[in-house]
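The complex appears here minus one protein chain, its other protein chains still in place.
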Amino acid sequence: MPDRLRAAIVGATGYTSLELLRWLLRHPQVKVTVLASRKTEQPISEIFPELLGRIDLPIEPFEPKVIAQKADIAFLCVPHATAMQYAPELLSVGLRVIDLSADYRLKDTRLYEKWYKHPHTDAENLAHAVYGLPDLFARQIASAKLIANPGCYTTSAILPLAPLVKAGLIDSQDIIVNAASGISGAGRNPVPQHHFPERNESFEAYAIGTHRHAPEIAEGIKLGSGKEVGITFVPHLVPMDRGILATIYTKPTVLATIDLALQAWRSAYGSSPFVRIRTGAPPSTKYVINTNYIDMAIYQYGNRWVIISALDNMVKGAAGQAIENMNLVAGFPQAMGLN
Amino acid sequence: MPDRLRAAIVGATGYTSLELLRWLLRHPQVKVTVLASRKTEQPISEIFPELLGRIDLPIEPFEPKVIAQKADIAFLCVPHATAMQYAPELLSVGLRVIDLSADYRLKDTRLYEKWYKHPHTDAENLAHAVYGLPDLFARQIASAKLIANPGCYTTSAILPLAPLVKAGLIDSQDIIVNAASGISGAGRNPVPQHHFPERNESFEAYAIGTHRHAPEIAEGIKLGSGKEVGITFVPHLVPMDRGILATIYTKPTVLATIDLALQAWRSAYGSSPFVRIRTGAPPSTKYVINTNYIDMAIYQYGNRWVIISALDNMVKGAAGQAIENMNLVAGFPQAMGLN
Amino acid sequence: MPDRLRAAIVGATGYTSLELLRWLLRHPQVKVTVLASRKTEQPISEIFPELLGRIDLPIEPFEPKVIAQKADIAFLCVPHATAMQYAPELLSVGLRVIDLSADYRLKDTRLYEKWYKHPHTDAENLAHAVYGLPDLFARQIASAKLIANPGCYTTSAILPLAPLVKAGLIDSQDIIVNAASGISGAGRNPVPQHHFPERNESFEAYAIGTHRHAPEIAEGIKLGSGKEVGITFVPHLVPMDRGILATIYTKPTVLATIDLALQAWRSAYGSSPFVRIRTGAPPSTKYVINTNYIDMAIYQYGNRWVIISALDNMVKGAAGQAIENMNLVAGFPQAMGLN
Partner (left out) sequence: MPDRLRAAIVGATGYTSLELLRWLLRHPQVKVTVLASRKTEQPISEIFPELLGRIDLPIEPFEPKVIAQKADIAFLCVPHATAMQYAPELLSVGLRVIDLSADYRLKDTRLYEKWYKHPHTDAENLAHAVYGLPDLFARQIASAKLIANPGCYTTSAILPLAPLVKAGLIDSQDIIVNAASGISGAGRNPVPQHHFPERNESFEAYAIGTHRHAPEIAEGIKLGSGKEVGITFVPHLVPMDRGILATIYTKPTVLATIDLALQAWRSAYGSSPFVRIRTGAPPSTKYVINTNYIDMAIYQYGNRWVIISALDNMVKGAAGQAIENMNLVAGFPQAMGLN
């Protein structure tokens, strides 16, 4: 690869694409060379007026061969089901692919089909796709052709839980993940429930028992710990732009202590540039928004442990983590361009 | 009319209908007997979950004769252009009509057609429609068959300005109305620009020189003062549910003083139950939301006067003022059910 | 008591006092006759500009005998520890007292002292104080001299849980109450953590294991069910004015079904005017704010039940419930003035 990595964004009109651009335009070793979309030929600065004067690329149709001439790596920001149509074409022309959709996250196609109500048509690439949690799987990511970038809620749950499950410190069958997210996580499509007067001054749970991040959390923890887990996952909507807070209720095992838990975290994430373990002020979404950090803390509460994690769903929960993955693939320092 | 006034709401699925219901369900002398819509037959408590257990009426299609059997007065909450189709039918079966659309606000059909890009098809009823600003036109309203309920921005501008123009205290040709509104004023349709992540943490001007309330403000002031005025009107959007603040820049005439201005206001609104003249803490939308009040204050600034008014766009700017009009028509005290 | 009940508000400068005034000024059978505070002699409309023109009472110092001449019932809106100084004086001059502080909620003074870090100095009145949850304890409330109005979080947890615990439908030792509140619940004192730029666009947990509503929830459920419970309670802050959503995780007992749970709720609250059991759209704070309703729903999630409840912390969680209690004491219908 050349000194300056050339990046394509496919599916350029969504919020994750905008967030990628915000960070990549500031990355010292990357040049965005392609913006592709089948939806529009509008200039990107009309779609996202904040980009006026910051990037001057036309939006082009999705032509893998053309993209391969201009770019080394492609970020796939299209919806699930579309991603698994595009990824094979991009891979076949030699591009590295970081897919921000859910299509390559669940290894079991039957599980995928159950939750996404859609047949999985690319088992071949699914087989070698790497789950893109750099704080747990940096080595595999570095050599991956296809990276499944994790979901936002899932990152907030897997990172604090995997080391504790692996170390046998918590009951792996009794885990409750109560999470709350800002509204950018719902995407750019103006649905009635996210119309400003409906969403503002409103707090609610949704998708109780039906949210697709539930099986991904379980699979991600298994991948990071080697153990099956039982998860109850209930997401909520907070009237704010960005940020996820996960409040996780677990039961420590017999000899487990908070100190051992902190030790497990430190041992897992000692060299992770964006995992912060908090022992003073508890995590808040306020302290991580517009950054790539995930903050974690753990509290004893009677016979339970309450774990809090916080991240920005658009950064550590999407574009920022994708750039960490890109850095690893390109051989750059993991944190480059993300401070 | 019977002791308990029977009210129909036509166009029951919009925010103004919801706001009417919030207040009418609490009014001691009114019973809502009809909810009509051509859009849906869903129960009203599915459209507006907050109404669960509070009202049990089915939504029925728009059938004027059926409505006339069940109701004495109809609130028209349909969009402009539709209202002037429905109003004649409701009037012809003997109902009093309070139209919350813009169709009967501008007396000059050419002006209407210029701003609303639509021919006016009901000049006959337009001729006798009364502009429903109870604080200025209570007498005419009491005997009106058809009332054109004023716009939200327009109420915030006409009420403070009309008495000052009438008294010759300000230059009627040099008036700037800089107004800002919460987002409920934009209605219930989930358009991209009011998608929560777009609107939240955002402040902007819109419709500069093209907002339809501009000619209505001028016409309303003329109606209330007898004088033609020149208005520059620029509306803005504030990331909040409800509330309008108008910041009005005027030039006092030679002998005008703030005291004379206050006197003109007090003389005009001394018996108005919902006009509050503030001389201490300046008006804020916070002090009027969820109430039917309009607050006003006036300040000398060099050779200019700055006037501030505040109201709730859904109450004094829509449903609350409509209920004042209903009270006047029914012979109830103007403030009944609105405290 | 006279036809029109005369009410005093003691501690008139806080948010609960403002909320009481909003509702009482609209109550058909009540007249607010006293506003007392030791803090200020400012007119109430300077403290709360929204009250301008709506109430004209001076704020007077706390003089129980004077209050007794003017009022039949007193709402105590002072902080805990102060309330137990004032309540005995008000009771001794013959007033009925509804205390919105925490001083008479916990029957065990040692428990009180442990959580509130303050000796309890009024065991005598504590002995006969009635816990003011009208949906569970209406009969006792009707004849009470002193009513301990429940906390906001506590109401959101006790009402859905008590009937299920009583009916033996859930494991009483394994209950997690994950709750989130708007910021009015934190009171009117401008502390750094609730400064707008800190709180806006922010979501966080707080007081993990140390929130004083935890023991009150346990005691309230015991009072309503006869059973000891084990509660893990974690509150969160949502950047909005008002509203509480509780997401409650429980384990059903062997033969328990969702139908039996709904039946237990309906049997407990069939005649409660403000308890709404939702089976369609799930509860949201949006549907209850500015009302006295509490909404509840229950969902099966694997081997757990997830219960959601929502209420307005200032209404059903404070002033509205206090007015229900007042209505019961006065012999008025429970819902009077609260629609």
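Side notes on the structure shown:
All chains are identified by letter, namely A, B and C, in their written order; residue positions are counted from 1 within each chain.
As a convention for this text, contacts are C-beta pairs under 8 Å (C-beta built on N, C-alpha and C of every residue); 3 or more make two chains touch, one makes a residue touch a chain.
These numbers come from a predicted model, not from an experiment.
Take chain A: the residues that touch the chain left off the picture are 25-26, 28, 46, 49-50, 52-54, 201, 276, 278, 280-281, 284, 286-288, 290-291, 293, 295, 339. Remark: the residues of chain B touching the chain excluded from display are 176, 178, 180, 182, 198, 200-206, 208-209, 230, 232, 234, 236, 238-243, 245, 247, 249, 282-286, 289, 299-302, 304, 306, 308, 310.
For chain C, the residues touching the absent chain in the complete assembly are 15, 182-184, 186, 188-192, 194-197, 199-201, 239-241.
Note that in this section only the chains that are shown with their structure count from here on.
Rounded to the nearest 5, the angle that brings the Cα atoms of chain A onto chain C is 180°.
A separation of 36 Å divides the Cα centre of chain B from that of chain C. Chain A and chain C have CA centres that are 40 Å apart. Annotation for chain C: residues touching 2 or more other chains are 201, 284, 286.
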